[in-house]
Structure formats: C-alpha cells, structure tokens
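Taking it in order: structure first as structure tokens, then the write-up.
As you look at this complex, bear in mind that one protein chain is not there, while each of the others sits in place.
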C-alpha cells in the first residue's frame, strides 16, 4: 500500500501514519518529495488494506499495490488450471463448446435441442431450471422438473450439463444433479451464494457481474476457492456501458487480462453479451482467437417462441455452421476443440 | 410495444407478426412508411413484452412503450406514499435523517454513536450486523449480537433502526428485530431475497444497484410490492461510471426521475456514493434541495479505526454541523425535518 | 510516481529503473516487500510522468501520485478565483444565473427572451450563434448575425452575454463580441481551440466533456491557463453513463471535487444534463446546495418550436418560479444571488 500525504501534511501527521503501520506489524518507507510525502507500507496486505487510511488526518490517498485475491492468482499457481466437467476437460488448450436452450421449457424441447447441439459437436449441454428475471411478471423456470430433464439428456447423449443456481437454499439440489453449476451475472457478488458453492463438490462457472471490474470478479472467485472448491471456470459475458446497440458490451480484453492475472480457465458467452442473433457467430470466433477456453451458446429450435432471450438464440443450423468455423480457427490457433 | 420491421420486410413477414399479436389477444396497428413498416401492438403489456419479437423474421427492433412495473408507478397511485418506520413517517414532505455507524463493531461504539446522532437530530439509527464485502478477507459483521445492541440503542434513545439483510435465510431474524430492513446495492437484483422481504411485515429500503437503471430499480421494488409488502423506500447511492475521483457517481437526477415515475419515497446515501468524508455534507444538502425524502449517513467517533468504510464517515461534530445546514435548507424548501 | 515491479523482477530490472530515474535527475526510493519491489520516484513530475515506465522490463505498473495540472490547482492558489464577466463577478460566494435560448434563432426571439430572463433576475444572457450538431442535417446556427443580436440585447438590457465557439478560426470573431466564451462539451479536448482561447482576453467557460474525468477536465483548463488566460469558469453538464432516463447523468459530486482540487469557479448546466424540462428546477436547486457558483439555463418562449434542444427549455414563467426558489435557498446557503 502506498499512502500519499496531503501537500501540507505536518510531521506529526506523517508520524501518526508510521506509528499506526508499526502497530500492525508493518514497515514504513518514507519518501519526501518537494510537494508531498509518500509512505510505502510493507507487511501483510490482508491487514494493511483493510484499514481506513484516508480517514487519518493528513492522508490524501491510499493506493493499493497488490491485488486482494491470492489463491486464484498466477503468482500462487503459474500453470493454467484445467477443470474437469463430468469427464470433459476445460482449460489449458482444451476449448469447450457449451450449448443448448437458455431455459428448459419442456422435456421435448430440451431433448431435441440437446440432440442437435450434440450432433454439431458441443461437449457440454446448457439449459436452466431457475431463471432470474428483471421483471416479476416473467417466466421463472421449471425448477426441479427442469433438472430431471437435463439429467435425462445427459444419459441419452453422454453430455455433462451446466445449470444456474439462484438461491443458496437450492445449492444442494442443483449440486446433486448438475455437472457444472453456474453463478449468473446478477449473483456474482452474492457472497452467501458463493460461500455455499465453495462448500460443495461440483465445479462452478462464475459469470462476471455486468458491472464488475476484473478485480472484483477475481475476488468473487477467491470466495469460492477459499472455501475449498478449486474447480472454477470464469465466464465473460459483457459489461454495462453507454452503447445501446448491443445488450451489453463484450469485454473481449478481459479474457486476456484474466489469463494474465489468474490460472483459471476463462470462457465467453457471446449470446447474452450481444443480445442479437447476428452477433453470436462473430463474437464466438473472436473469443477463440483472443485465447478463451470455451464458449457458452444459446440454441433454440424456434427462437420466436422461446420463453427467455429468444432474440439471441441461434437456430440449430446456424450453430452447426459456427462449429465448422470454430474447427478451422482451432487449427490455426493450435487448440483442441 | 412498437415493432419496427427491417427495410425490405416482406408482406408475409408483416402478416406473421400481426397474426402472432392476434393469437395472444392483442391489436396491431400498421403504419407503412417509405422505408419501413412499423406495427403498434396494443394489448396486455405483460403478455406482449415477454415475447421475443426480434427473433421473428423481418423484425428489426421491438421498442417497449410502457414500463413493466405497475403497482409502484404514479399511474397506479397518484399521491406520494408515506412509509411508517417504527412511528417515524418518511415521504410526502417528511424528511428523515438516518445516521449511525456503517457497521456495528461493539456495544460501546454503537451506544455512544447513537447518543450523539440522536442529540444532533437524527430520527432513525443506522448500523449493520451483516456486511457484504468485496474481499473474503474483510470483516463480515457481528451478526445476531449486532442486532441485539441495535435493539438496546432503540430502547435507550427511542429511535427506530435500520439494518441490512444479505441472505434470504436471515430475513426472519432481521425482520423480528429491525424497524426498517435494507437491501444493499449488491442485492438489488437478488430476486429470491426480494421475494422473502415482500412476505414479511417490516418496511424495506431498497438501495439502487450501482449498475442498475432506474427502470430496473423500480422493477425490483415491484417484486417486493407484488408479494404484499407496500412499505418501500427507495435509496439512491451512486452508480458506477468512468469517473475515478469518487467511489461512485451520485445520480442526483434519479431522485427526480423516480418521483416522476413512482409514488414511493426516495432517500439519498451521500456517504457511500462519494466515498470521501469531504463530500458527505455537500451531497446531503443537494439531496434535500433536489427533493429527496431523507438521507442515510455514516457517523463514526473514530473513523480511522472503523472496520468498514471509515474513509467516508463523518465525525459527530461534522454531523451536527450538517444538521444545522439541513435545518436552514428545510425551511427554504418547505419540508419537515 | 510509484513504480511497482512484477512479482519476480530481477535486481537488474530494478537497477535499470533506478538508473533511468537518475539519468533524468530524479531520486529513487526503493521498498522491498515480500512479494514485490516498489520504487518511489521523486523529482520533476513533468519529466517523470511523461516516460513510458510500463514499457521497461520487469515493471508491472506506474502509479502517478501527483496530478498533472499545476496552475489551476488549489496548491498553486489557495483562495477561490473570482471571474469578471463584463462587470458581473462569478465565484467565491457570487452565484450567477445565466439564462436564455439555447440557440439564437431570430432577433425577435432573442430580444423577447432576454427581456423575460432579465426581469426574472438572470445576470448573464446565454444564446449561441454557432451550434455543434450530432447530425449534419440539423440547424447549425446563425453565425455572425447571431452575435450581433446578442450585442444588441446586451446594450438594451445591460446584461453581458455568453456564446459558444466551435472553430479556432472563429475565436477572434467571438472574442470581439462576447463577454464570456464557451467551450462546448464536444470540444473540451480540442486542444488547438483551447490554445487559441488561452491567447485572447475574454473569460472562458469550459464545459466538461461528457466523457471526461475531472482530472482531464482540469488538464484542459490548464491548457488555457498556461497560454496566459486565467479567467476560467468550469461548467459541469453531465457525463455519459448507462442510465437512459436522462440525457446525461449530472455528476453533482464533481462540483465539490473540483472545488477541493482547484480554485476556479464551477457552475452547473441543469438543462443539458437532464434533457427534460421537469428536471431543470430540481437540478438547479441541487447545484446551489452543493456549492456551485452559478447555473446555465435554457429558456424559450415556445419550446415546441425551438430549433435546438426544445425538450429541455424552461418557459419564462417556470424560470421565474425557479428564481424565487433559488433566492430562498441562497439565503439559507449564505451566498449572493
């Protein structure tokens, strides 16, 4: 932590900061410039960064030098993590295509879609039983019934599946059924949910909050990791910006930033970020080219009847053509699809 | 809903949209421009707005004309709501100052702070027993013990108190103790939590998600209202923008926008939006001048030792001077303080 | 400047940074933490901050400690500046209401509006002769003819006037006529324009770019100041955020932030930030309460016929009622209106 004093800070004020640092067992390195005194604080960041330095007299700003997350950082683990999703590896050169309907609407809809995405080459099935909706008047999901259909699809097609959990009270149920549990964008900072997920055995996909910085996102992953669950996949899905032509702005750079800062696999959701069907294929290709470890794609046989997010779902044929594009790119990129 | 067709939409495509509208019991008004056909859809917005119109062939955009929320809108109730917080009215010209420590740290700290804010003129005590923290390594609150201290302060000083709830499993506990339950900014879209709060009897303060639009915020209030709890206070606390000199950007206009769209009281949190002590008083004054129904202010006797958010807490003396400013402004504004 | 090395930086890499600092005449203070080495660079910030430290091997980040602007900072001048606009003081407790039509549309329109805002108590007339428009198909202003009408209004009502300049080639012309020259939000970073304005004698109002940080805005003021023109008024007019219910988000906190960092007067434009007529009065009141030195308000006799921004113009009667509100608030705030 770097503590910058105000321009006219008194020597007593500087001393008070130095004393406080020593009290908590940290060292203080003082640099006196012409205009300002700057104090470098060296010691346990967990202790130093928690204190309200800017509340001390004469302190202008406190600038953290180290990130707060530890276990999910590259410094803690240099090599890429590989997460095992029901037998399918994700990360470290293994690119995973996860596809299926946004919401499970019926047994018939799920099985037919699962069949077509399986045939086209997807390796993990997506489909949600619980849906968070902005309006209380929207369809909220089939619940446990949806999870049973997903299990049936897994048995039929040999594909593990991913499903979202919304409520800490549902974690046990979803954990029993799903191969990969998703934390949605609205729940990235739902710390009680993260803690529960850190205490169950299934891998977790942590979607970035659409208003979260990369640091906050990695801190959220740290919540899960530190409870004991190390199987975490990060998922970039777009952030909220001023641009209205897309639902959110896919932060493609964040994939490379997370890979620089962390050992966790990162995938991209090109469906929910763009919000329009015509954007899905270009963004999925960009995801592979930037170095992501997979994509999560909405596929629906009749998007115009979809109960959730039909505007952005690919038709099975469009998905199949996208898989062809990705296979060519995978070769150019040297990754396993 | 206005459905805008693409430039070269065929008459079959237009017909398909019109047929779909009629199927769901809505009327279609067709306007054929030189470049585009536009279809006005009239009927039950709850039904119309749920359908994925942009997934239909030939549809360029679907533009909602009406808001999704109903019960919290000015159209549903013209007069300002007044919320009763343990005997203290909030709204419709009753300006409520809520103050106290961000987190309850100890019995002694709480009682002393409660005494000073009570003496200065605050009418509702703030103090949290559960804290959501970005980092898993930060102080997470005293839990039930904190609630007991808050109850003791209520009895001693005759002030109702507000406290945050984070987990749907804690709603019953907090509801038993607190006079006003706060939903924090990170939980504004935690729909399972909102639903639980809609089913208990205490008034709820709904903080705006720091990345939520005003419409999303009002939709979140609708979740609570529609479960049966009509005692809701909105709290603007700043949104995330590109500006780094403040923790968040206080969206002061949102107070006036919510008052235009809704009958619910709106208060402002000048402490958490700015993130710096020197901003609290100017922003609290601006809140009163813009027409807010109250403010929520962090006060701490020794901010440099605060376990949470000490950088932005006012000292008791500073709070007392702010109360003097607010009393003068209240007279100019014609509101009851 | 604080230079943070990567976790495994070699002693050669640290030495290279230190050598480079010494080369440019700066001192280096080295702090070796358990995980990272941090180097405090002390010397001429103008020289140090220009160098691409992050391009050196082993450097993770370079964090500036001091702001780049000097002359406009509170450290350079402690007391509030007062800017003289054709005899009217702005700043240091002198609150100036500037009002008039967004664009000068005709002699008759300008004279009538000037008369009504003068009568209601405005002290500076606004009205533009040159308009920057997002679409090339919009009305672009009357040019020199508009400036002549503004001069006529000044003579008739004894009010100095403010007008915008868009093109460095028009600076001489506008400088001859206007009492206060406005740099619009789209030109805040038009450095060639800023330089020209720094070399002419009339005071300048610098609107904040709707996507500029407070630091960038103060750096833009520094461009003008350093060319020799010290008469600068800052104008907050809203920033671009994700919120769609207002045209821009008025950053009311920025007024207090600029007053903390700088000695320059700051006013607020409640018309262009909100973009809706019903927001003008509440935001103007908030501006006074937060401590601004004035407001800039669009007034139009028939907003529904306005050629520019009619949606947000007040009617003369509405403006007159707002002046009454401001007079009451001015008394409570202890400022001169």
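Just so it is clear, A, B and C label the chains in written order, and each chain counts residues from 1 on its own.
Definition applied: contacts are C-beta pairs under 8 Å (C-beta built on N, C-alpha and C of every residue); 3 or more make two chains touch, one makes a residue touch a chain.
Here the structure is a predicted model, which means the values were calculated and not measured.
Trainee: Thinking of the whole complex, not just what is shown, which of B:24, B:42 or B:302 touches the missing chain?
Mentor: Here the residue in touch with the unshown chain is B:42.
Trainee: Of the residues C:166, C:181 or C:329, I need the one that contacts the missing chain.
Mentor: Answering carefully, the residue with contact to the hidden chain is C:166.
Trainee: Hey, which of C:73, C:187 or C:229 is the one touching the hidden chain?
Mentor: Of these options, the touching residue for the absent chain is C:187.
Trainee: State which residues belonging to chain C touch the missing partner chain.
Mentor: 20, 46, 49-56, 68-69, 132-139, 166-169, 186-187, 189-192, 209-211, 216, 219, 222-223, 226, 240, 276-277, 303-307, 309-311, 313
Trainee: Taking the full complex into account, what residues of chain A touch the chain not shown?
Mentor: 211, 213-215, 239, 241-246, 249-257, 260, 273-274, 278-279, 282-283, 285-291, 325, 328-329, 331-333
Trainee: So which bits of chain B touch the chain we can't see?
Mentor: 2, 4, 7, 27, 29, 31-36, 38, 40, 42, 63, 65-66, 75, 240-242, 244
Basically, only the chains that are shown with their structure count from here on.
Trainee: Taking each chain's centre as the mean of its CA atoms, which one is farthest from the centre of chain C?
Mentor: A
Trainee: For chain A and chain B, let me know how many angstrom lie between their CA-based centres, rounded off.
Mentor: About 26 Å separates the centre of chain A from that of chain B.
Trainee: Got the chain A residues that touch at least 2 other chains?
Mentor: 240
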